[in-house]
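What you see is part of a larger complex, with each chain still in position.
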Amino acid sequence: MFWGNALNPLDSRMVSTAQSGWRSFSGHKSFCSGALDSDRLIVSARQAGLDRLVIAAIPSDRKGITPHDDWDNIGQRQTDSGTVTFEEVRIEESEILQTPGPLGSTFATLRPLIAQLILSNIYLGIAEGAFRATKKYVHGETRRWLFSAAEQQSKDPYALERAGEFWLALEGARLLNDRAAALLDAAWEQNDVLSGQQRSETAIGIATAKVASIRGGMEITNRMFDVMGARSTMGRFGFDRFWRNLRTHALHDPVDYKLRELGDWALNDQEPLPTFYS
Amino acid sequence: MFWGNALNPLDSRMVSTAQSGWRSFSGHKSFCSGALDSDRLIVSARQAGLDRLVIAAIPSDRKGITPHDDWDNIGQRQTDSGTVTFEEVRIEESEILQTPGPLGSTFATLRPLIAQLILSNIYLGIAEGAFRATKKYVHGETRRWLFSAAEQQSKDPYALERAGEFWLALEGARLLNDRAAALLDAAWEQNDVLSGQQRSETAIGIATAKVASIRGGMEITNRMFDVMGARSTMGRFGFDRFWRNLRTHALHDPVDYKLRELGDWALNDQEPLPTFYS
């Protein structure tokens, strides 16, 4: 059973209209990762006349749903995160995520945190993959620079310092992600008695990991080429995919606003507001 | 008359063998920008049995020359910088760049500096293009972030600070490139009485401009997406081309060794050794 989504809360074009005992969803959603080949969909819609989202879980082959094969972005190409169109799709009340609803209780606000932690680990994974590719390439293909004092590129003083920077970023991000996972597990076990304070500490732990993963990953996917040299840009290696994938995905929500959230916590003990992004 | 090259001094596979009154060039060269559609070629070869390069200027349709359409790198795709094969190509002595030969006099060592300054201006041009694209996009397509205090993304405090960073990098690189061009013009006018000291100051001025252009350009082509947001990764915009082009081209010779050269000048008054890269 493969789940995709048509959930993007920033895309307000999908509207839910109340009918007698059911709802009708119509409109479009962008960035619908996995929708194309999915069995089930998580879908969100604005409730007509109200400024709130309803979320439903439905079969993907429901009448009126058209996932478009229009995902053509610079990265994350395999995720098929294209557009989905809904034309008067019938949603039963039993398919609506009811009480407490999205963000409806402290425990329910863990959902976006799970999503954020998944993102963070994807970013870290890209960074780790990029470093592994660099290491393999340097030991296989690379020639030292003409004026390097080292006998091989893998021992060049600047390649070593750069690799040290990569390691530093990776190790920090790894520990932060592991700690975030432990925090999330602990919060999850609290279930309905999860306190706001513990939820906040979990959210901050996850946000910290995510920003560190993006930072480290952007550095590595960008500067790995400086370690490998000019020939590593050959298309057959495809090393630009690391940067393209991370660059695309890391824009899911702005890193500047995550930093602001961390700063508000650190400086003002301000707990982060639970939203679809934090 | 369009000139291409088969010059890459790091690719030692092309060999020049002396014949009676002419030379025979055989072998391969990589990174031969423009060779494919050229009328004339600048070509270098190792002199058989000697550790020195000979350079010739010849018609591209000379018998035995095969430019391959095999350039497939992650950036600079329109430059057709593929491989060229020479099979016993006859080169007349009159086609050899004779006295003083490459790097053969102080004045002759301006040639690699001209190449370096061209590179520097290409990098700056990419950075300027990326910023221009960002500016246009932000005023056309971008939505502010959900939690931004600004009414539009172009007035978001973090977008503004980021754009300020871009401006700072661009302005510095622009002045450094202009100054480098003035230094090169002045050195050129000295012709054969060009002093080593003036040549060094010119070389350092150009290297400084080049490193600044790479630094600024990498920052802008990478972080322009943070200003524009997630939707700017759509393939139809092609905004990744700025990063891919710069990332590929900036590896022409390692930026770390340029920095080392600048440091040796700044700290030790060490004049840079004239090479094919400095």
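Here are a few things to note about the model shown:
Which chain is which? They are A and B, in the order written, and residues in each are numbered from 1.
The rule is simple: a contact is a pair of C-beta atoms (placed from the backbone, for glycine too) under 8 Å apart; a residue touches a chain by one contact, two chains touch by 3 or more.
Keep in mind that this is a model prediction, so the values were computed, not measured.
In this structure file the full complex is assembled from 4 copies of one chain, 2 of which are shown.
Throughout what follows, only the chains that are shown with their structure count from here on.
On superposing C-alpha atoms, the copy subunit A sits rotated by 180° relative to subunit B, to the nearest 5.
A straight line joining the Cα centres of subunit A and subunit B is 36 Å long. On the side of subunit B, the complex with subunit A involves touching residues 10, 30-31, 72-75, 143, 145-148, 158, 162, 218, 222, 225-226, 229-236, 238-240, 243-244, 247-248, 251-257, 260, 275, 277.
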